[in-house]
Every structure is written in C-alpha cells, then in structure tokens.
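All protein chains but one are shown in place.
Just so it is clear, A and B label the chains in written order, and each chain counts residues from 1 on its own.
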Amino acid sequence: MRNNKFGFTIHSDNQINLDERDFNLYHKIISGEAGFMSCISCGSCTASCTAAAYTDFNYRQLCHNIRRGQNDAVAKELSKCMFCGKCSLICPRGINTRKIINLLHKELSKTGQYAY
Amino acid sequence: MPQRKTILVIGGGVTGMEASARLAEMGYRVTLVERQGRLGGHVDNWDFLFPDRKPAANILNPLKDAINYKVDVKLSTEITTIKKLNGQFISSLSTGDFVKTDVILLATGFDLFDARKKEEYGYGIYDKVITAAELEEYFSGKNGYKLLNKDGRGKIGILHCVGSRDEKVGNEYCSKVCCVTGVKQSMKLREYYPGYEVFCFYMDLRMFGRYFEDLYREAQEKWGVQFIRGRVSEASETHDNKISVRFEDTLSGKPMKISLDLVILLTGFVPASGSTYLKEMLSLDIGKDRFFKPVDEHLKRNHSSREGIFLAGACTGPKSIAESITEARAVSLEISSFLNKSE
Partner (left out) sequence: MNVEGKKRVWKEYQKDIASDHYFYARSCIRQNFFPGSETTFLKILREELGKDIYDDPRHTTCTGIAYHADIVPFETTMTVVARQFSLMSESGYKNYVPSCITSFGIYTEILETWQHFPEIETKIREMLWKATGREFNKPENLAHSSDIIYKYRDEIANKGKFKLINQYTGAPLKVVEHIGCHYARMFPHKGIGGAEYPYVLTGMIESWGGEIIDYPERRHCCGFGFRQYLVKANRGYSVACSKRKFESMAPFQPDFIITNCPGCPYFMDRWQFVIAEMEGITYGSGGQGIPVLTYEEVAGLVLGYDPWDIGLQTHQVAVEPLLEKIGIPYDLNMKYKGEKGKFIGTPEYPEVLKVY
C-alpha cells in the first residue's frame, strides 16, 4: 500500500462538515462578550482596521471563522492586531471588538497557543 | 331615499373582513363571499404575529365582531360567474343564489407555494422537513404532534426563499414577509427547544418593517440564533434519520454541510387559485409575477384594469397583515369615492 502507488494522490475533501467543527472557543467568547453574537458581517471593522491596511489581517473574517469553528489561524492572526480601537469605534452593532481581542488573547494563552 | 349602493367582497380573510366592516360602516350594503367554511383566511392558521408577537386571535376577533350583523356573510360559497348588466355586476354563486352589486372588491389573497415543487428539499418525502405554515400549526397546538424532544439536543435549520426569487419554479419575485417570519419562528424554536441550536440559511435578510431589525438583533443576542448567508442546495436523509443539507458559507467562501434534526421551509406567496379563476373570468390585468395589476402603483393601487372592480390585500402581491388592513381601509375610501361620483 503506497499513497502514490498509481502516480497520483487522492484529493482531500474541501467540503466542511460543520458537525465536526470545534465551537468551544466560540462559546467561551460569547460568555465573555455577548456582543459577539450580534455581528452581521457588515465588514466595517475590517474596512477601518489599521492592521488590515498593511497586512492580511481581517477582523471580520477572524470572528466569522471562530463562529464556524475554524480556530487554526486565530493565534497567528491575533498578533497583528494593534489594539488601536478603530473597529470598536465604527461597529454599527455596538460590539466591543477590543474586548473580544482581549478574550481571545486570554483563551489562547491558556492553551499555550499564544504567548501574551 | 335613494337605494343603498351594494358591494360584493370576494374573500373573507383579514383584507375582506376589514374592508367589509368599513364599507358597512359607511352605510353600504355589503355581501362577503368566502369559499372556506370559516372567516380569517391564512391568519387563522398563524399562532402569533410579528412584530409584537400578539396572538392572531387578537386581530381576527375584533374583525369578526365588526362585521357581525352588519355584513351579509356567505361561507362555503364560491363565485361561479360574473356578468355586467346595465352598469351593475350580477354574480352567480355556487349555492345557486345571485347577487347584484354596483361594485366588486377582490380580496382573494394568496396561496402558499407548494414546497413539493422544490424536489431537492425533500418536502413530502423526508419526515423531518416541514413548512413554516405547518410550524405555526404546531405552535398553536392545532395538530398535536410532537416535533422534537423538548429535553433533547440537536440542530434546527430554517431555509429562506423557498419558491421565491427562484427562476426554476417560475417565481422571480420576493415574497417579502418570509424573512421576518423566519426570524420570529427561530426565536420561538429556541424558546421551545432550548437544547437545540437554530440556523437560518438566507440569501438576503429582508427586515423591511418597523421593529424588524430589533427582532433580528433579539434573535441573535438573546436567543443565539445563528445566521448563515448561503442558500441550501439539497437535503438528504442520513443513516440516523437526520437531514443533511449542503450549502456554501458565502462569507468564508467554503462549501459546507450540516446535519439537522428538523428543517423548516419558508415558503413564499403565489397568487391564490381563486384569483387566477377570477382573472380569467373577468379578463383582469396581471403583473409579471401573476398577481393582479392595479391601474397605477402609486395613485390607483386599488383599481383593477376594469371599472368598478377593486383590488386589496395580498391578491396584488405579497404583503404583511398590517399592510393588508391598511389597504382594506384605503380601498373602502376609493370605492366610496367611486360610488359618489357615479351618482
């Protein structure tokens, strides 16, 4: 048995099974900041974001991924946030976006993923 | 004393009832014909209404009182033919009677889209796929089935735009009120079944009315309803009798699937079969969406393409109950104005 016995490898599944995703981080965040549930993905945060102007940091997408149980890239992305507060200023739903960043730092450092 | 002018109102839903009450109040002799054995139309099937969650009975009871003894109500009656003679309309009814009136008001409303036509969702084939209308019946205790285990855990999905905004079923229009219905029902589902997560699968969220945005916020913040922007493409039954649906989470651009314990289809409006029958008989104009077309969308919203025949309510297109009642009042004024001029 060899993975490329016939000269090709089998493509992996691109379709995500939401039943198998891990929503623990999502639940931890909403217990610390209920506003996390109010997001309508309007994108104002990313539009105004300082870090987004110079890196590929995307706050809307980061939060969206957590909501869909996609937690892999969170630690790496989090280091790009400058904590400037422009996102909190603009959010039309009044979400405390800075607090969410704080909560993520705390949660990830607990699991050793991010050194605060 | 001049003889009282007479009006035939076809359709005993909220629009027909309110218009009949107003016209009777103005002094006209009103005959209200309804094909079912009861008044109230679709609203009689709903449990509680948006935006304030009042019970449907809170609207129907006052309306029924207002027409009691003031309007000649003919239940379980249909229109067979209508002819015009000497400026009046002669309508023959399925009971064998004839009614001669100066004006006809069509309040024939809508039918709900037949969800079986969206074969890919499996309505009528998979047990756990139901329509929003059926869910209202469950809420109001009308059919006494058990949908889910109240203490259980799982996931419920609400699918928006079923039979609306869909060229494949010939309905390109938006049915307007389904989105807010979905939001309203999502909250009640979370209340009834606290162990179940609720997901709404939408293309656009049409929160067009007053307080609708508040309902959306409440669904998200108080009840934790999750909104996924992506239309469900197909539903299949899994080995453990759940429904697996495929969708794209368009905000992340990834195709996904999820298994649900219950699927609710927000079916849209189509013109009532009664409307279609009368449209043929009276040769009335209809729009591209097959609902009745009034003479003008701003200044003559209640005038059909034929003089003396008026339109009100959902028979001219999807609308909310509040809008239908407003239209019923507006058309009463238009009819009165028309009858005064023709003296």
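Observations on the structure shown:
The rule is simple: a residue touches a chain if its C-beta (ideal position, glycine included) is under 8 Å from a C-beta of that chain, and two chains touch if they have at least 3 such contacts.
This is a predicted model, so every value here is computed, not measured.
Interface note for the absent chain: among B:65, B:97, B:120 or B:214, the touching residue is B:120.
From the options B:146, B:210 or B:239, the residue with contact to the chain not on display is B:239. For subunit A, the list of residues touching the undisplayed chain reads 1-13.
Within the entire complex, the positions of subunit B that touch the omitted partner chain are 116, 119-120, 122-127, 234, 236-239, 244.
Throughout what follows, only the chains that are shown with their structure count from here on.
Work out the mean CA point of subunit A and of subunit B, and you get 40 Å between them.
Every residue of subunit A that touches subunit B in the complex is listed here, in rising order: 14-19, 30, 34-35, 37-41, 61, 64-65, 67-68, 70, 93. Note for the complex: subunit B touches subunit A at residues 217, 220-221, 224, 226-227, 229, 246, 249, 251-252, 254-259.
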